[in-house]
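Structure first, then comments.
Here the complex is missing one protein chain, while the rest keep their positions.
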Amino acid sequence: MIKDTVRQALQDLFPDPEPVIEEPVVEAAEGDEADGDKKKPAKKKEEPRVNGVLERDHAEHGYDIDVQLEPGELLAAIMILDKAGFFIEAVTGVDWIKEDQLEAVYDFSRYDFDVCRVVIRTRTPRSNPIIPTISKIYPGANWHERETHDFFGIKFDGHPHLIPLLLPEDADFHPLLKDFKP
Amino acid sequence: MGAYFSEIFLGLKSLVIGLIITFKEFFKPVVTVPYPFKTIKMSERYRGHIELIEDEEGNPKCISCGACQRACPSGSISLASKSVEYEAMVKGEMKTKKKKVLTKYNLNFTTCSLCGQCVENCNFGAITFSKDYNLASSRKEDFHFDLLKRLQERNS
Amino acid sequence: MSGPIHIQPGETFTLNVGPQHPATHGVLRVKMEMDGEYIVKAETVLGYIHRMHELMGENRTYPQVLPNLSRLDYLGALGYTHAHVLAVERAAGIEVPERAEYIRAITVELNRIASHLFWFGAFVMDLGGFTPLMYAIEDREYILDMLEAVTGSRLTYCYYRFGGLYNDIDDDFIDAAKAFIPRMRRQLKKYDALVTGNIIFEKRLKDIGPISAEMCRKYGASGPVARGAGIDFDVRKNEPYSVYSEFDFDVPVYHECDSLARYMVRMDEMEQSLRIIEQGLEKLPDGPIMPKKKPKLIKPPKGDYYQAVETARGSFGIRIVSDGTKNAYRFKLRSPTYSNMSLFDEACEGMMIMDALAMMGSLDLVIPEIDR
Partner (left out) sequence: MSLTILNAVIAVVAAIAFAAVNAAYLVWAERRGAGRIQRRPGPNVNGPLGLLQPPCDGIKLMAKQIMIPGGADKALFMVAPALAMAPAIMSFVTIPFSDTIVAHSMNVGVLMIFAFASLGAMSILLAGWGSRNKYAVMASVRAVSQNISYEIPMLITVITIVMMTGTMDLKELVAGQAGGMWNWNAVPSLASPLMPVSFLIFFICSLAETNRAPFDLGEAESELVAGFHTEYGSMGFGLFFMGEYANIVIGASLITILFLGGWGCPLGLFPGVWWFLLKIYILIFSFIWIRWTFPRTTIYGLLNLSWKILIPISLFNLLLTAGLLKVF
């Protein structure tokens, strides 16, 4: 199963000794999910997720491995996926305005029948959102990153051609930011 | 050398096959409908713009609850009503009952995407799809339908 | 991304293909740096019909977004609405009756054939042959008539609902579909003889426009583009959704990596779709088309949900980030043509313009879907 090997490889990115940090992370996530599924969704939230690897139920979420990491570790994680033969599905962002953070989300999936969709998230402060580009590893990320830059204003450090793609070339607004007023 | 000639031969053969196919089609009847002169019947479920449904008395069934207005993704529907006692019209006995009467039901067809959310969300079966499709015009105002007026025109 | 290699500056000229150009089938623009007829460097410029569907998805309720999805890809609209209903059903945990799923599969496959037929005609027209387009449109008309009788519209369908369908199919539809299958098989044979076997056609596509499997992976290509590069990837098989796991169908894969391979994949896919429709009509269970208990207001629980489907153009994904309200917090559309098109810049370097445009045609572009 590629899922386990990739999970293990991604787990190794996190410097802290495994058993110490992993347990609370998984628990927190499970608690989070249970929260959502049950009656009281409004309570006990806005606790930014702790970095780490989570395993998700494919039937429920549509993906298998959910990784959150620091922007600095992004390239290492992407390289692991590149070596394992994943293809890039999409890059996008989410604006967590309450936490004052922007999240970049990278989707990877596989061509073979060993279904494993990996989601990599990385968060960066809203005031100065900079994330290293992965277009050197996956050239297909070029457009996706430009699009994310259009919509969220996340600057992809080292991107060769970071000009508006879908928006007009003189656009200075980022429509998917939650505080965007048209 | 053999491959050279066989390629020429096979190529020519494939071209001739293509020619035969189009030649056969040449004698088949045309399949198109000359549109302005002939039209086809629209299917039963064809979704044109919406239309108000009348009750037995010729009044709109609509009770102006506004469910369609809320459901519309593009905000194409605007309606207004006034609350009247409406004594003169009441044929039954309940004279005192207040009633909301539709005074305006406008559909801005320029933004309508014909999704049918309004019809689906109507709990009173008061709107339906028309079968109109000859709707070309060069003026924007022609697509601001006053459905109430259309209903009255249909009745008269 | 490599620049001109052996050409001196000033020897090339810039050619703007588009935004209004017959080959781009819409408002796509490719800035090409040309050396005579050869492309030195190409840069695709998008966004001419960008409509910000993702923002619309955030400020409308889930049912209100439904019609938007069919505006993404006007040729294979049902596949896209299917993705949306599946994603919301996954997020909100809505059960779907089996009959509804079967009808969805049948209509999606019909729509896929319609889309491939139109692509076939338009692609051959790109290559200068006009007549197949008219034949393809005639066949497509049968499908549109069938779908119109069921869904009420001909192009931008809004047929699926969360939990089921807008309305049930009737016997007329089943009869029409059953009559259509043998007819389409005959027509496919005709296309084979008229177009596929044609030497001019073959010469124009064979070994032209190579897109390797590795390139597909790096750019995230999917659908017929990936299958034409020898990748056995079809979301319907790899990650079965709806009732596709109950159908017996093959995924056509060609290893030539050229434009002809991509063409052949689509032509074979039509046959496979016919098989699915055939089986679907046979197995079609009776029952309701909407679940008994359906929430009036759809409010998926907090979370992040992803749903991928195989549309006519490739793997289409929807990510819904829900914050528990009736609007999505984030509504991401992963459109297949966007990824497929992004490899064009690299793949067309060094090609002649007419081959590059033939390759562009073989990618099966629908511009509204790229721009979203």
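Going by the order they are written in, the chains are A, B and C; count residues from 1 in each one.
Here is the rule we use: a contact is a pair of C-beta atoms (placed from the backbone, for glycine too) under 8 Å apart; a residue touches a chain by one contact, two chains touch by 3 or more.
Since we're looking at a predicted model, the values are computed, not measured.
Undergrad: Indicate each shown chain that the hidden chain touches within the full complex.
TA: Listed by label, the shown chains it touches are B, C.
Undergrad: Any idea which of C:His21, C:Arg154, C:Lys190 or C:Lys326 touches the chain not displayed?
TA: Candidates C:His21, C:Arg154, C:Lys190 or C:Lys326; residue touching the omitted chain: C:His21.
Undergrad: List the residues of chain B that touch the chain left out of this view.
TA: Chain B touches the missing chain through residues 8, 15, 18-19, 21-23, 25-32, 34.
Undergrad: Which chain C residues touch the hidden chain?
TA: 13, 15, 21-23, 34, 36-37, 124-131, 134-135, 138, 194-195, 198, 200-201, 203-204, 352-355, 357
In the analysis below, only the chains that are shown with their structure count from here on.
Undergrad: Edges wherever two chains touch, nodes for the chains themselves; is that graph a line, a ring, a star, complete, or other here?
TA: Its topology is that of a line.
Undergrad: Taking each chain's centre as the average of its Cα atoms, which chain lies closest to the overall Cα centroid?
TA: Closest chain centre to the overall C-alpha centroid: C.
Undergrad: How many angstrom lie between the CA centroids of chain A and chain B, rounded to a whole number?
TA: Distance between chain centres, rounded to whole Å: 43 Å.
Undergrad: When the centre of a chain is set as the mean of its C-alpha atoms, what distance in Å lies between chain B and chain C?
TA: Whole-Å distance between the two chain centres: 26.
Undergrad: Would you please write down the residue numbers of chain C that are in contact with two or more other chains?
TA: In chain C, no residue touches at least two other chains, as defined above.
Undergrad: Would you mind writing out the residues of chain A in touch with chain C in their complex?
TA: 32-33, 35-37, 41-42, 45, 59-63, 66, 85-90, 92, 94-95, 105, 107, 109-113, 115, 117, 119, 138-140, 142-143, 151, 160, 164-168, 175-176
Undergrad: Taking the touch rule as given, give the residues of chain B at its contact with chain C in the complex, in rising order.
TA: Interface residues on chain B, with respect to chain C: 10-12, 14-15, 17-18, 21-22, 25, 31, 43-47, 71-73, 113-117, 120, 129.
Undergrad: Write out the stretch or stretches of chain C touching chain A in their complex.
TA: 1, 46-47, 50, 52, 54-55, 58, 87, 90, 216-222, 226, 231-233, 237-239, 301-308, 315, 317, 319, 321, 324, 329-330, 332, 334, 338-339, 342-343, 346, 371-372
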